[in-house]
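Encoded as structure tokens, here's the structure I'll be asking about.
Excluded from the complex is one protein chain; the other protein chains are retained at their positions.
After this line comes chain A, so read on.
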């Protein structure tokens, strides 16, 4: 074994890139199950709430090429342990618009889709209740919010501090429902061999999907294999099982053939989750120097009647700034909507729009530069947990970003700069995201010729895992990249949590490092040479960092944007932006830049475009396709300067790597809204910043 230069951090091009560009990387729909494939199409409810009174599949069943029509009357019974939207076709009750009420299996997708029209369904509909308001009498406090956070946090006397503060801000911010919309539609291909199920599936973690399939069909781990080597984005909507995986498996069992189900774009607006709308009241109290005395962040959001999903919207507020008196709360309304789910930085994304907008408003009230205001409120320790930071570089991110962007000398006054018909402004906002490590197992083998095989059920949903994890493995094994083969995306591989919560590389990478250490120790005990028939070591990490209780672990960042608003039309353009991040070790400079950039662009898109519009009478999402649900195009994305600080963190995990999948989106919308205010003098507190709001 020879020692070589570290490849960690290098901008290695994607290992899986050539296959993806050539179209030879098989996504779920393109897998070969080894037999002719049948196709599944869905009949969905057109009401939000009520009961099926009549369901007649006879015309569909009589269609040539149709193999079966699954309905609540004939569908196989699933385990009663399934919750939320997973007990598909198990009852006549309808809980949300778009719920699957029947499914057609046919020889071709064309026949299946055409036969959907031959399923007659009648309902006893009840009036849908879909509108979120902060004054609803039925708001309730969930037992806890997502990721295990406490629902409320209260320190000191917030109301008293607000009443005596020299300066206060009291503002309510709103974010609309949003849909994840990865480019690859959710797809599941199911094949049964006896009582064993194979599912080729687009997801963010095969073991997560496997668990729900085991529950649904009463199977053991050995009977369910989920295979997902290539996935075209997820943003959270592929983290958990949704009805389509259950349906594909159910249909395949009924017809005794391989069945594939690829959701349509429209179906993705009801069957794979969404980000809850939020209404957030933020109150800040400060002394005349801008030092915060009180922070209050009260969140109202929705969940589905059949599933509680409590987005942790105010949790970032618990770590951002120092203040002796603090309060955060979350209240939910149960509505007749599909179950919400995680969408890139759930919690931090809507929550930091509110907090970072309020900080901008406070800076203006005080006449203090908004960068300086944030620096004045930098907390030396986690302000709510009262433990030290494992590392925190927000101030450096703000200062570096200000320097790169050219922030110095900025005129604090809003609405005074023009360039032709453009009103021009600049905005800043901070970003944060928790750093966590989760349990992950790993197996590394070396053959007699010194070739290494690394096996772990990690996922690459477009993030760069294939490449970055191979780099980590090569360094940990002290070999070149070319000597390591990585296998991920298969539930037969050693257990790992899914790609979510920015935990992927932190967890899988740690597992690889520790397992590689074991293997190298074994090899050294064998004299440094692998035995002729090779050697295999199983290892991993048991869960969170052992230092997670002693330290508060977060990445931080800062966004600076230039915003232009057309004085005649209210059109908004963002010609340039600077984002600086501090997220510990960066594993691959190229794919990391893409992650930061993609996150920022998604935040820009949230600021300017994204909004799922619900019809209050019919209860459905009206703009349920990419023509109606606007996402930023290339033309909306200007020059974006992405950089990161060298940050060493010995406590977060074996690699000092904090995770970067989500922090890019956090705070980006606030920076744009703050720039919009600076350009126009108008404070838009409800996203997105569409031209109609310019004319209010």
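By definition in this document, a residue touches a chain if its C-beta (ideal position, glycine included) is under 8 Å from a C-beta of that chain, and two chains touch if they have at least 3 such contacts; residues count from 1.
Simple rule for what comes next: contacts and distances are computed from a predicted model.
Of the candidates "Branched-chain amino acid ABC transporter permease", "Acetolactate synthase", "Xanthine dehydrogenase YagS FAD-binding subunit" or "Ferredoxin reductase", the chain left out of this view carries the UniProt protein name "Xanthine dehydrogenase YagS FAD-binding subunit".
Among A:632, A:657 or A:684, only A:632 touches the chain that is left out of the view.
Note on the undisplayed chain: of the listed residues A:21, A:526, A:589 or A:613, the one touching it is A:613. In the complete assembly, the contact with the undisplayed chain comes from A:110, out of A:110, A:170, A:485 or A:549.
Seen across the whole complex, the unshown chain contacts chain A at 46, 110, 113-114, 117, 421, 568-573, 608-609, 613-618, 620, 622-625, 627-628, 630, 632-636, 688, 690-692, 694-696.
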